Every structure is written in structure tokens, then in C-alpha cells.
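Dumping the structure here so I can ask a few things about it.
The complex is shown incomplete by one protein chain, all other protein chains being positioned as in the whole.
As written, the chains take the letters A and B, and residue 1 is the first residue of each chain.
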Amino acid sequence: MLRNLSIAAVAALAVAPVGVFAQTTAAQAVAPASDTAFLFNTLFMLLAGLLVMWMAVGFTMLEAGFVRSKNVAMQITKNISAYAVAGAGFLIIGAALQNPVDGWAIDGFLSGTAPGWTGIEDAGSGAPGQGGVASGGASFFLQLMFCATTISIVSGAVAERVRLIPFMLFALAITSVIYPLQASWSWGGGFLADLGFVDHAGSVVVHTVGGWAALAGVVILGPRVGKFRADGRVNPLPGSSLPLSALGALILWFGWFGFNGGSAVMADAMQGAVDIGRVVVNTNAAGVGGVLAGIILTRALYSKVDLTLVLNCGLAGLVSITADPVHASPGLALIIGAIGGAIVVLGVPLLDRFRLDDVVGAVPVHLGAGIWGGVAAGFVNPEGSVIAQLVGIGLIGCFVFGVSIVMWFALKLVIGLRFNPEVEADGLDLNELGLEAYPDFVGYEDA
Amino acid sequence: MLRNLSIAAVAALAVAPVGVFAQTTAAQAVAPASDTAFLFNTLFMLLAGLLVMWMAVGFTMLEAGFVRSKNVAMQITKNISAYAVAGAGFLIIGAALQNPVDGWAIDGFLSGTAPGWTGIEDAGSGAPGQGGVASGGASFFLQLMFCATTISIVSGAVAERVRLIPFMLFALAITSVIYPLQASWSWGGGFLADLGFVDHAGSVVVHTVGGWAALAGVVILGPRVGKFRADGRVNPLPGSSLPLSALGALILWFGWFGFNGGSAVMADAMQGAVDIGRVVVNTNAAGVGGVLAGIILTRALYSKVDLTLVLNCGLAGLVSITADPVHASPGLALIIGAIGGAIVVLGVPLLDRFRLDDVVGAVPVHLGAGIWGGVAAGFVNPEGSVIAQLVGIGLIGCFVFGVSIVMWFALKLVIGLRFNPEVEADGLDLNELGLEAYPDFVGYEDA
Partner (left out) sequence: MLRNLSIAAVAALAVAPVGVFAQTTAAQAVAPASDTAFLFNTLFMLLAGLLVMWMAVGFTMLEAGFVRSKNVAMQITKNISAYAVAGAGFLIIGAALQNPVDGWAIDGFLSGTAPGWTGIEDAGSGAPGQGGVASGGASFFLQLMFCATTISIVSGAVAERVRLIPFMLFALAITSVIYPLQASWSWGGGFLADLGFVDHAGSVVVHTVGGWAALAGVVILGPRVGKFRADGRVNPLPGSSLPLSALGALILWFGWFGFNGGSAVMADAMQGAVDIGRVVVNTNAAGVGGVLAGIILTRALYSKVDLTLVLNCGLAGLVSITADPVHASPGLALIIGAIGGAIVVLGVPLLDRFRLDDVVGAVPVHLGAGIWGGVAAGFVNPEGSVIAQLVGIGLIGCFVFGVSIVMWFALKLVIGLRFNPEVEADGLDLNELGLEAYPDFVGYEDA
């Protein structure tokens, strides 16, 4: 199997748009669902898609609170523009790359050829009676929202320094090409799925992908002006509004029930309903584990509980359970989440040591805990194997980090990524947007 | 048909409570739905109603962020009081005006006579087996939330100057009389529906109605102190918190899936489910189009991306698709939304030229893009015609703007609309509420 894997992997990376997808043509035959199952699945998929859309709002608030007041409007602009770019890019390009052939789980939806501007006409048709388990539109929307999540992860890591246009171009690359290509390897019958790689809702396929792209951006961009002092000390540069960050983190927690639950929709709606119940309980338990680990560890290590770390630990708990929220018991989910939280508490100072400036902690939360979640699924999922998980994590990581490094570097060369240091010190809002996020209030820099 | 229209229109305006509704008595016979369809429709209608309720929160945050810090508490008070007035007024008066006769889509709910304090007892009964497609309570709640949206649109436009009591009286007028009367012309078998006017979820019936009432208020109230200088220049008066406004705009986007989706509930639940999937995809695509248009146009025109305009452009995209989110392809929805966004970018300076002070941009977003959305539905909907759309838009506009002008003017004469200029300059919060929204923080005016 590993021999086949290496051949398949090379082939996939080389001729992905042709070879890989041809393999998946006949992969999934979906049993025709009853009207009741179709309605239930559609409604649940819509609810899940809405909750994941709401996570985009959560990321926006989380990041707006974690940046300094002089960069808040810019951070919001980046998040909204990235969501818009994802909405257009995945619609026109990405969806066709992710599911280009017949035989995708939802038949009759995005099949045969790339939709392009003609094929889009049919998007959302997914008529009942064609063997579909849910409305094609609801399914497309959920896929789009997963895709959009990846760039939300990136935007926080590269905050307070990257310019808007190169960021939007990277957003276009990841949402219309990078994410969809690798998602097709794992979901809907790709070669990683054939190898036994399992990832229920995307600890690896979504979160490590965003995390690798974020890490590549952090490496190429370099740290913010003033983050790392010449004497080796780290300047914390605290965010402007902890309530806003807490709101964002809690929105993400809330939305995660849809993120994890939506992937439990299946042709057998009764089994799906039971699984969804388990998923919701386990997802919450993992977030709880992350928070408790964060409180205990920050108090033990620093003698004070650190709210910013606790928020990120909760999110890391949620990332950790995402690869398999179905098969764990709630108690085990709590422990898996707690380990995810511990990864964040240990990972944040590690980044500082390497002088990597990840503004919101996206790399430890989404990449660190995402890898852990992927590995954990190898233990928890009866059909999983740790080796297949490591292979999947490795291949996805190599592809995404490699392409992202190249992309960020090309953007740096061609149009430039950053402002000059004076502009960055003044704040991006005044210079790039010509406005202030909080124009009525006196800041310490003004006083 | 146009001949019939003019007669019907005059008759409608003259004897609306009797004549118009009598026409609709036998208009809609609803096929009895199966238990499954009833349950699905009820659940989806509830979800939609909740999402539209959540939009009221979105408007509140959007407007609280767009006003100056000295008027924030007052703006929140207005939004919450308006929601409460709508909740009581539509329950006691408005629902009976909108649906006073047998034959409304949900049989056995609000039928026969005005509910009044006796009839309310039955509100929410909508028993299964009476031919209904969904629970009467769920349907009533969704109708109420649509109604409440109209006054949320108005409150932003007239912010920072109108007094609380006259605003609450106008809220009572629009939610208990103005909105319900004209809604009955188009929805559930009114004379505009008979003429071929189509408006899926209310680009015209909700958004232009709010927009016309807002424009009337802006005209009668006059601009805020200091908005327009004697030398002809415009003082921008930036809002106190862009993150709060962004949160509000994103809440509205999230809620819009219910706003547009809820109107796709139908007796054939399977068809409804497929339509709802399309609606969600198209609604998102239109918002995306609006945002992208806003980014491109503000950068092209002003060389800087303007976040406040981008937020409003996204909302305008959503307004534009509301009249028909079912029949457009996602690509077309994106274009329709982009045109809506362009209307806002061009409309905001136009208002300034006419010295109309619309604090949050409600008139370009809801009236401008609402008219465009109504017209677009004439092209997109196979059963629509542009002429019927223009007739509907015109009649609704004449009625709402006319009645609103009279209402605002009467309030001005009888109890007065504004504070004296010194009080307004000090801020409404201290004078009308006796408190501050952000009492701990030093503002530039204090410093």
C-alpha cells in the first residue's frame, strides 16, 4: 500500500487535474434517498453551511480584536475581501477542480466538466430523484464555506503588515486552486481516501492547509516592525480589544458545531442524525478540554491565566477533534482537545524562538492542533491507521507549504508584500484605507 | 392590463381595507401537505424567522458603529424600541391588515377577521391537517420579522438627531399600517400579484419600503448639525466603531440566508428544498458581487478602498438579489449584486449633492439597490415582466413615500422631531438617556 502510495502521490502532484480525478470517477455510488432523508439532509446541510459561514464572521472579529487599533479596519477589510474572493474563485474555478468528474457524492451537481460560466448555471440544481442525498445548492454552499475557512486562517497570521492586493491574490490562489486540489485527494473518493486516510471534517484538509499557508506567509513576510528587539526580547504588541477577540472565538466555537456536524450528513439519514448528535457532544467536549488545559497550563507556567491563550486553546481543542468527532467518546474527546490546547501553550513561545511573527496564533492553533487531530483520528477511527494519517498529513503539508512559499515569494518579487516601515508604524488603516476604526477615541499613541 | 391596473390601484389606495382584500379571498388554495412536508416547512420557516430576527441585531450593531460615540446608546435604544413597537403593533393591528380574509397561504391561521385581542388567542394555532404547509406560529413569526425589518432600515438613516418618542410613533405607523397594507398588495394574492408583479423576498416590498420611509424622514428632518458646511463642503462625521459596523453588516449577511430562503418554503417540500439550496448559493454570490464591486470601484475612484462603502456595497448586493434569488444562476447573481454595489458607490455622493443626510447610507442600499433588484427580477424571473415590476415599484413607492412624508411632517408639527442644536452637539445619550455608551474611555472631544 505504501508502494502504491508513493507512485500515486507523485502522479497526483504531477498530473493532478487529469490522473487523480479519473481514479475517482466511479468511486461513490450513492443510494437513492427517500424524500424524508433528502429533506432532513438538505436542512442539516444548510444549517451547517450557515454555521460555517458564521465562522468567517468569527475569524473577522477574532482578528480585529487581536490587532492593534491602527490596523483594525484593514484587518476587517482583508477578511471580507478574502471571503468575497473565495466566493467568486471557488464558484468559477475551485469547485470544478475539486469535483471535476461524474461520481461525486452528490450526483448531477458539479459533474463531467468544469462548470465555468456555463456550468454555473446548473449549480444548485441537484434535483431530487437523481440519487442525491441533499440539495445540490446546499452541498455546494457547504463546500464553499469550508474552502473560505482556509483563507480566514491565513489572514490572522499575516496581519498588520501585508498589503491588501497581494493578500487578495493569495486568497484567490488558495481558494480557487490550492485548497480544492488537495481536498479532492481526500474527500469524495480521492487517492488519499483510497490509501485509508480519514479526516471527517478537515483537521488536516482544512485546518493544516490554512496553517501551512499561514506559516509560509509568516516566513516570507518576516515579523512586524518592533516585534522582535535587537536584544532578543519579544515585544508582545497586545491586541486592541479582548472582548472582540473573545466574541470571535466564541462565534467560532458556535460555528464549529456546523463545521463538524455538516460532515456527518449521509444517505442513511437516521444514522446521520445519531452521528450528528455524537459529533455535537464531542465537539463541545474537545473545546472544553482545550480551555481547561489552557487555564491550568498558563496558570502553572506563568502564574497568571492568559485569556488570549485560553481562547486559542479552546479553538485548538476544536481543531483537534475535527478529524474524527464521531467515534471518540465524550471523555476521550475532552482529552484529545486538552492535548490540542497544550500544543498551543507550548507552540506560541516556540514560534517566538524562531522569530516567526504569527499575530493571532494561527499556526499553533490550526497547524499544530490540526496535525495532532489528524494523528488522533488514526487511533480513534476504527477504519483509520496512524501511518495513513501521517502520509496524508505529510503529502498535504508538502504540497500546500511548497506551493504557498512559491506563491508568497512570487508576490513579494512581482508586486511587493509590505509597506515601508514608517507607514507600518503609523498603521495600515490611515495609509491604505484613509480612515480609522475607532475615530472617536484617544489612544495611548495619541495621548 | 395597465388599464385594469390603474383602476385597481386607485381603488386599492382608496378602499384598501375592503376592496383589495376581497379580491384575494379565494386566491390561493393550498394543497394539503404531508406530515413530512409540514415538519420540514415549519422547521425551515422557524430557522428563517430566527435568522431575520437576528438581522434586527445586525442593524442595531451596524448603526451603533456608524454613529458617533455620543449617540450610540440612543441609537441602540431606538432599534430595540422599534423592534418592540413592531412586535406589538404588527401583532395587534398589522397582521390583520395584511391578511384579513380567508385564503391566505396558511389556512386557519389569521383568517376571517382582524385578530384584535380576541383573535390573537388563535394566533399560532395553524393546526396540521387544515391544509396548512407549516405551523401558523412559525409563519406569523416570519411575517412579523419581515415587517420589523422596515423600521430597522429607517432608524439608521434618521440617526443622531430624531427624538425617541416621534421615532417610536413612526415605527408604530410603518409596522402596523404602512408595511402591512402594501405587503398585502403583492404577497398572498394581492392586486400587484395579479398584475404579474413578482418579488420573492422583498427587494421592493421590504427594502424599498424601508428606503422610501427613510428618505422621507431624511427630507423632513434635515441634516445633522455640522454635516454640511456653509462653504458647500461635506463634513464626513465618521462613525465611532468600524468593528461594530462590520459585525452588524456580517450579521445581516448571515441573516439574509433566512430572509431569502424563508420565502422559498412551499407546499411541495422537495421542490422547496431544492429552491432553498439555490437561494442560499445565489444570495451569497450577490453579496460577494457587491463587495467586489465596492473594492474595485472605491479603489478606482478614490485610490483607497473604503471599508464603510464596501460594507454597504455587500448589503446592496444582498438587497439586489432579494427579489429573485431562485431563478438566477450563481454567476448572474454575482453580476446583479455587483450592480447593486455600484449603485451604492454612486448613490452616496449623490445624496450629499442634494444635502440629504442619511447617516448609514440606508437610502442607496435599500432604496437604490431595492429598485434595481425589483427591475432585475423582471428579467430573471420567467414569469416576470419589467413593466409589471416598474408599476409595482412605482405604486409602492408613491404610497409609502407619500404616507411617510405626511407622517413625518405631522410628527414634526405636533410634537417636534429634533432637539435644539446645542443638545444635538452635546450628544443625544447624555440628554435623552442620561448615560454614556462608553463611559470609561476618553474621546477626542473630551481630550
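Here is the rule we use: contacts are C-beta pairs under 8 Å (C-beta built on N, C-alpha and C of every residue); 3 or more make two chains touch, one makes a residue touch a chain.
Since we're looking at a predicted model, the values are computed, not measured.
Chemist: Can you work out which residue in A:V234, A:L307, A:I387 or A:I405 touches the chain that's missing from view?
Modeler: The missing chain is touched by A:L307.
Chemist: Where the complex has a chain not shown, which of B:T77, B:S152 or B:T308 is the residue touching it?
Modeler: Counting the whole complex, the residue in contact with the absent chain is B:T77.
Chemist: Which of B:F140, B:Y179, B:F197 or B:F401 touches the chain that is not shown?
Modeler: Answering carefully, the residue with contact to the hidden chain is B:F140.
Chemist: On subunit A, what residues meet the omitted chain?
Modeler: That gives, for subunit A, the contact residues 36-37, 40, 43-44, 47, 51, 68-69, 238-243, 246-247, 250-251, 253-254, 257, 261, 269-270, 273-274, 276-282, 284-285, 287-289, 291-292, 295, 302, 304-308, 310-311, 314, 329-331, 334, 438, 441-447.
Chemist: What is the set of subunit B residues that contact the non-displayed chain in the whole complex?
Modeler: 35-36, 38-40, 42-43, 46-47, 49-50, 53-54, 56-57, 60-61, 64-65, 72-73, 76-77, 80-81, 83-85, 87-88, 91-92, 117, 120-128, 134-141, 144, 164, 241, 244, 247, 432-442, 446-447
To be clear about the criterion, only the chains that are shown with their structure count from here on.
Chemist: Where the CA atoms of subunit A average out and where those of subunit B average out, how many Å apart are those spots?
Modeler: Here the centre of subunit B sits 34 Å away from the centre of subunit A.
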